[in-house]
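Taking it in order: structure first as structure tokens, then the write-up.
The other protein chains are all here in position, but one chain of the complex has been omitted.
Then we have subunit A:
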Amino acid sequence: MALAKRIIPCLDVDKGRVVKGVNFVDIRDAGNPVEVAKRYNEQGADEITFLDITASNEDRDTTVHMVEEIASEVFIPLTVGGGIRSCDDIRRMLNAGADKVGINTAAVFNPDFVREAAERFGSQCIVVAIDCKRVSAEGEPGRWEIFTHGGRKPTGIDAVEWAVKMTEYGAGEILLTSMDRDGTKNGFDLEVTSAISNATPVPVIASGGVGNLQHLADGVLKGHADAVLAASIFHFGEYTVPEAKAYMAAQGIEMRL
């Protein structure tokens, strides 16, 4: 089959700067989001995800301007997530040039928001972001729960059931982040990735934990992900997108080279 698996560099943006990642204690500055996005566009990234991790609302305008600037110069799909809580927020980001929006916490507190958003804007632009942690003990069958507030608050919601429910509500794609792995560089949680990818009819993006190129390949080969997302391995020049693509293609994965 000819549809390529996607590599998606992720820009975690705090106060107008790309930072290393949400769960890093030691946040390193990785540059201006517009410059970083342009670099990945030139490298042949398949999409870009812009995650606004700024806590305060006053910085939201900065995000809108940056999305506008990126969308004027980067002609690949752009997903914007973080702080998307209403249809007005979605409208604003789409008008600024985002192609898709990521809905995270708001979906947990109000699942009908996903349904409303999908009906209004179409499933193709609604990405539901799921942050989960493994809650099963060693040796038990895998069970994962949704966590909110940067992984601090458990919700009691089963991650696989939630993913299925979100697609029924109209999510066109799932962005799955393992909070256990995020920032560890130990690779994706392949078990939950594969459980959710096999249970849902829509594409799944694996996220959290990439430390090397084999992790990306494993996300597709073992996790059955349709796309793999990574941040720090690209930000600090450890690997380039073409290197990652060549590596994955050499393992028989269909890529856009």
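One rule holds in what follows: a contact is a pair of C-beta atoms (placed from the backbone, for glycine too) under 8 Å apart; a residue touches a chain by one contact, two chains touch by 3 or more; residues count from 1.
In the analysis below, contacts and distances are computed from a predicted model.
The chain not displayed here is annotated in its UniProt record as "Imidazole glycerol phosphate synthase subunit HisH", chosen from "Cation:proton antiporter", "Imidazole glycerol phosphate synthase subunit HisH", "LrgB family protein" or "Amino acid ABC transporter ATP-binding protein".
Between the chain not shown and the residues A:Ile53, A:Leu94 or A:Val135, the one that touches is A:Leu94. Of A:Gly44, A:Gly211 or A:Pro242, it is A:Gly44 that touches the chain left out of the display. When the full complex is taken into account, the listed residue touching the unshown chain is A:Ala71, out of A:Val18, A:Val36, A:Leu51 or A:Ala71.
In the full complex, the hidden chain is touched by subunit A at residues 1-6, 41, 44, 46, 68, 71-72, 75-77, 94-99, 119, 121-125, 172-173, 201-203, 226-227, 256.
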